[in-house]
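Input: one structure, supplied below.
A protein chain is absent from this complex, but the other protein chains hold their places.
Each chain carries a letter (A and B) given by its place in the written order, and its residues are counted from 1.
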Amino acid sequence: MSKEKRDIWRKYQKSIGDDNFFFVRSCIRQNFFPASEQAFLHILRNELGKNVVEDARHTTCSGIGYHSDVVNFDTLQTIIARHFALMTEAKLKNVAISCVTSFGLYSEVLETWKEFPSELEKTRENLYKATKREFEIPENIAHCSDIIYKFREEIKNKGKNRLVNAETGEPLKIVDHIGCHYAKIFPEYGEGGAEFPQVLTGMIESWGGQTVDYPERRHCCGFGFRQYLVQANRGYSVSNTYKKLQSMEPYKPDMIIANCPGCTMFIDKWQYTISEMEHKTFGPDKTGIPVLTYEELAGLVLGYDPWDLGLQMHQVSAEPLLDKMGIKYDKDKKFADKSGKIFSIPKQPEYIL
Amino acid sequence: MRAYDTKYQTIIIGGGIAGMTAALQLYKFGIRVLIIEKEDNLGGHLNKWYKLFPGFVNADEVVSNIVSEINDKRIHNITSDEVISIDSIYDNYIVKTSSGHSFEAESVLLAQGFNTFDPTKKEEYGYGLYSNVKTSVEVEKILKEHSNITIPKRIGLIHCVGSRDEKAGNLHCSKLCCVSAVKQSIELKERFPDAEVICFYIDLRMFDNGFEELYMEAQVEHGIKFIRGRLSECSENIDGSLVLKVQDTLTGLPMNVSVDWLVLMVGKEAAKLPNLDKSIDLKLAPNRFVAPENIFYNPNQTSQPGIFCCGTVSGPKTIHESAADAKAAAMSIIDYLNRK
Partner (left out) sequence: MSGFGFSISKSSTIEYKPEEFHLANIIEENEPTSRLCISCGSCSATCTGGEFAKLRMHYIHLYVKRNLTDKIREELQNCMFCGKCQLVCPRGVNNRNIIRLLWENI
């Protein structure tokens, strides 16, 4: 796929904030990928010198509740308005959002306020009655992957590693997976639109890798809350990831990156589930395909220690990938904490390494 | 470079089938006409077609017959020149072209034809991204020039690309694409006898004489497959073939079909009109084609007296319908000029 042909994404350029971000965290990322958000903050504050402000009083955006029909739309708007109020209090205008579902909700609420100003007035009233707060609409909302995309050249220049095979010099074949809520609902809110989003592709290509275009590239990973939360429906979810993995298999990708917390978790953990149910793995020699978040990838490019980035918490071991890239890591320190004491080592699954 | 007059009774914008047929008809009644054609040759879209249905006659023959008549009768025509503006002056019109010519005409006949839909707008079909996705126009060229290309094992033709599509901005049906698809599928099967040819349709509009029979011939004698289901997405397999995601609506199940070539039957859109001065009131139909003043009694007169329309500029038509429309337009013009 040549670069010249892929110019369709240029139609969908969006403005991404430059500095002074109000950071809102994800509910589940800190459990599954503990170091990702920390890495993001470290990269922005210490490597790039940006001002990123967090507020301890910020809450969940209630995406899980909203998408499970537990939280209604008025409550959702008020919760998001409260975050904007905290942002206004901190005198900031740019929001950096860690979760893709969250980003989808912020876009949805902002679009609703644009088309139905009466909803905006109602929300202002509700928020005032509940908390006595007032808020301004942010100038710019960006997903954290948009921000890393914007500064990809700076990260490349500071970087110690490139996304190439250390032995052969070939670029690594990387599958990029974009969360559905990022651009499929409002294509103008996504960098590159809905069909060929550029946000992860730009990062990969800038850092020396090569993206894989496979038939099910735009297929959902299956993490719809309604499917996943009810155990009986989970088969539906895992079938979607299975379909994607089967479709990308002939291309022999070296890794998968995703910008949504749910997607990364799914594609990572379902490889274990599929190995148990179908006795099938997707990488060479009974391994799986490592799944990384874009912050972990940025951290690897910048030369951070893989165990500081939380790669030991992934279901599919990242060691084969690190070996491929020529990144040094200390095998013994994998499950050790900062003082060197080994915390409990997880059991080895039967079919997947 | 021929020397032209500066004043004509009728200026015909567009030198395709419609424009030329109208010119010949007006000539029979002694009307002095000028044809202004923006491409390098007269003939219009027909110059690009391979064979025409019915009859599978060579398009080139049809064009050269009529062009040689134009030349024999020495009907004035300019090529490689585009009309950029029409201004009204008293009862007449001033027509200016891109090369700087300026003509005065008692009446103007719009015969610019149509534009084909640009399928890069349908990103999900992969036109311009995957090299094996072609438009029906390109297929005519391949068939005509017998270009030496790899042999496809399976060809898919997609109907209604850019037509009947709210997202593409065109709600109308382009009328000719269904029969063109059936015709091209037969021609492709004859060119590549071992290939499987599949047409993906929503409806099959076989409205004219011989069309339904052509459809039956395609099914029985050539083994063309017809699957009812509109293409939703086209992706590339690792071997370069294209995988199409369609719903087989008749069985009600989703289906993945791998093809080597994908042919998009692009629809017809309204042609660009020249700039008109403020006093000219030219009404367009909701589908952006030129609207006739009264479709039943006055189909060739536009809402602006003195400006007429014929051929596909007022909506998709078959070639013989365009020719008939052109002759009718000529008679309307003659009537108008006599009454002036």
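Everything below uses one rule, namely that a residue touches a chain if its C-beta (ideal position, glycine included) is under 8 Å from a C-beta of that chain, and two chains touch if they have at least 3 such contacts.
Remember, it's a predicted structure, so these values are computed and weren't measured experimentally.
Among B:Lys144, B:Arg228 or B:Lys327, the one in contact with the hidden chain is B:Arg228. Within the set B:Val57, B:Ile89, B:Ile151 or B:Met216, the residue that contacts the chain not displayed is B:Met216. Annotation: of A:Ile274, A:Leu292 or A:Ala318, A:Ile274 touches the absent chain (contact as defined above). The chain that is not drawn here is touched, among residues A:Asn46, A:Ser118, A:Gln231 or A:Ser339, by A:Gln231.
The chain not shown here touches chain A at positions 231-236, 238-239, 242-243, 273-274, 276-278, 350. In the full complex, chain B touches the omitted chain through residues 196, 204, 216, 219-220, 223, 225-226, 228, 248, 250-251, 253-258.
What we mean here is this: only the chains that are shown with their structure count from here on.
Residues 120, 123-124, 128-129, 233, 235-238, 243 of chain B are the ones that touch chain A when the two sit in their complex. Residues of chain A that touch chain B in their complex: 1, 5-6, 8, 193, 195-196, 213-218, 250-251.
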